[in-house]
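Only one protein chain is missing from this complex, and each of the others stays in its spot.
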Amino acid sequence: GSMSKAINVYSIPELQQTLDEALPGTFARLQYKRSFRLIDTKLAVGYSIAAVAAVSFLLDKKFQFSEVLGYQQLLLAAYAVLSLAFWYFTRYVEKGVTYEGTKPDGEKITVKTRFANNEPVYLVQFVKEGGAELETRLAANKVFSEAGYLQTDLLFGWLKEQLETLGRKKLQ
Amino acid sequence: MFSLLQRFQTVSNQAVTYACLIAAFIALSSWLQLIQNDAFSVPAIVSNIKPTLNVRTSRYYGSQNGKPKQNSKLAFDLEADLERLFNWNTKQVFVYLTAEYNGSERPETKSEVTYWDKIITKKSDAHLSLHDIKSKYSVWDLEDKLEGRELTFKLKWNIQPRVGPLIYGETVGNQTVILPNMKQSQKKKKPKQNST
Amino acid sequence: MNIRLELSRFLKLCFVLSSAFMFWKGLSIVTNSHSPIVVVLSGSMEPAFQRGDVLFLWNRNEMSKIGDIVIYEVEGKSIPIVHRVLREHHSETKNKQLLLTKGDNNAGNDIPLYANRKLYLQKDKDIVGTVKGYVPQLGYITIWISENKYAKFAMMGLLGLSALLGND
């Protein structure tokens, strides 16, 4: 629906999740085209981990322990390797990137987001292709209502402003 | 800490974490106490071992298809002070008298059997001074005959902790006895006995 | 775009379930036992173990020692038994060991419990593991849930409520 679910505005994880999930839509309103490179890789690795666990679970249900021990050892090794790959991906490749996209004119942008400990401030880093960078802060209480709804228009306005600042940065 | 449920979760998660650390502390400190108390070198004297043999034909005495099976029992004296095995993490001490022996038809077969055991739950009961007690179990072997075997007796113990790993050990002092022949055993109840 | 969002959310749930299961599986492969942690169900080892106590098993030892507390399974019976090794016979040349067990709190040995009128257990075939570690009473929750239908309903209700009220 047009209205999202109400969240507890005093919960940092809920604030972060809501904002992270709202970013792609807001960029779309600004005519950005999202790149699904990172998220698709992450989903692929993630679901292969889940698939390995599911196969192991089914083998466990259908057969005796000793009958399928060799296969289970292989599956466990695969699970360990894939989990390590997933961890490496989130830690060193994704590095907190929430959004990747391109402007109609072909300019690429990467957005990293995070929250500091128990501080209701959304820390956003915009990186443009070519190196121009902007680090900015968005106080959560500026875009959320007391009842727990994200005011998408306010987020849109803020994002537009930031992107304009970033655009000026390149000129300097 | 943002909601009631989440506050409850953080408190209980952390409480469980610390509980694990506390359990590790209990297990480790009680283990060190055992070492400090020389628990692994408690002396024990098993003496006056009087074995007897008889023949059984019931399945519950090891006989298969009614074939006669030699069963062995004992009477013995025991002197051991197991108080050192008790500390705050000792729930019970299981003390058991075992005998090791080799096969006679197949000497490569090694066996160890329990003749007697006792559960001690209090430190005040841990000083054992027993005279002429009977073995709890009637022992038979894989082979039909037991007569003439050389048995090495040991008194072993197992500490069941309140939390942590199970600890096993044995007391110092072995005793070797040769089981009598069937005929000897029936004629006179006095067997040969060697001490080492 | 929404599909990816749903998939990401569902993946989190998958991770919770799969990591719990694979941890269990990993433990069972390391210990070589198909159930490396068991909850005591009977009082036959009292006072050492009471109903609800949690036992940690290890099954990489080739031979059991006398006095070891082992878990074994009997053909045709679903519940594993936790008893102490009373006798052991093994061959030095062949890797085979026969065991006779007994519950500390039982008067007699386990011969009446064994399958097919056997007199001994075989270490490599029948033994699920040897007890190495012990935590008291923690497993009572599982017994309580599986045996008391009101507790079962209460637990289901609680889970359902937390799923509905939870934020995921």
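Each chain carries a letter (A, B and C) given by its place in the written order, and its residues are counted from 1.
As a working rule, a residue touches a chain if its C-beta (ideal position, glycine included) is under 8 Å from a C-beta of that chain, and two chains touch if they have at least 3 such contacts.
What we mean here is this: contacts and distances are computed from a predicted model.
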- line: Taking the list "Signal peptidase complex subunit 1", "tRNA-splicing endonuclease subunit Sen34", "Transcription factor Pcc1" or "DNA replication complex GINS protein PSF1", the UniProt entry for the undisplayed chain gives the protein name "Signal peptidase complex subunit 1"
Statement: Missing-chain contact among B:89, B:158 or B:175 belongs to B:89
- line: Per the touch rule stated above, subunit A touches the missing chain via residues 2-3, 5-6, 8-11, 117-120, 141-149, 151, 153-154
Task: List the residues of subunit B that touch the chain left out of this view.
output: 1-5, 7-8, 10-11, 14-15, 18-19, 21-22, 25-26, 29, 87-89, 162
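Assume only the chains that are shown with their structure count from here on.
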Task: Please work out the Cα centroid separation of subunit A and subunit B, and write it as a whole number of Å.
output: 61
Task: Provide the C-alpha centroid distance between subunit A and subunit C, rounded to the nearest whole angstrom.
output: 40
Task: Could you tell me the distance, in whole angstrom, between the mean C-alpha positions of subunit B and subunit C?
output: 24
- prompt: Where does subunit B touch two or more other chains at once, residue-wise?
  reply: none
Task: Mind pulling the residue numbers of subunit A that touch at least two other chains?
output: 8, 11, 13-14
- prompt: Okay, in this complex, where on subunit B does subunit C touch?
  reply: 5, 23, 59-60, 62, 64, 91-92, 94, 96, 98, 106, 108-114, 119, 121, 137, 139, 141-142, 156, 158, 160-166, 168
Statement: As the complex stands, subunit B meets subunit A at residues 1-3, 6
Field: List of subunit A residues in touch with subunit B within their complex
entry: 8, 10-14, 118
